[in-house]
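One chain of protein is taken out of this complex; the other chains stay put.
Showing subunit A:
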Amino acid sequence: MKLLVAAIPLLAGAWICFPQQAHSQTVFQLTVKDHHFEPDHITVPAGERFMIELNNQDTTTDEFESYDMKFEKIVVPQGTIKVHAGPLHPGTYTFFDDYHPDEAKGTVTAEEKK
């Protein structure tokens, strides 16, 4: 209980001090069909938050997941979900469908802006 009492003003303070990021993040569109991502590779600017919107055109439920970009979300057949990711250091990151990890996989490359 004490914990809650301590945590609430702290979090509230943090909320005020760190204004929410504007919702102007780039959204990258992806579809998954026959357990393959289309496109299965995207390039994003390094150091920025971004979103991936995934549309599931299969008849199975999938779990859109990435260990190194830290997202994990279920997407039902014909459903569309959005996941947030970044800011990423320059490099290549992988994502996959956790229910069909051998077939459905793809990569994100984060590039330094010129």
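Please note the rule applied: a contact is a pair of C-beta atoms (placed from the backbone, for glycine too) under 8 Å apart; a residue touches a chain by one contact, two chains touch by 3 or more; residues count from 1.
The rule is short, and it goes like this: contacts and distances are computed from a predicted model.
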| item | value |
| --- | --- |
| Options "Response regulator", "siroheme decarboxylase", "Phosphate transport system permease protein" or "Iron transporter FTR1": UniProt name of the undisplayed chain | "Iron transporter FTR1" |
| Contact partner of the left-out chain, one of A:H36, A:K82 or A:K105 | A:K82 |
| Interface with the unshown chain - residue positions in subunit A | 1-3, 6-7, 10-11, 14-15, 17-18, 20-21, 23, 49, 59-61, 63, 67-68, 70-71, 73-76, 79, 81-82, 84, 86-87, 89, 98-99, 101-102 |
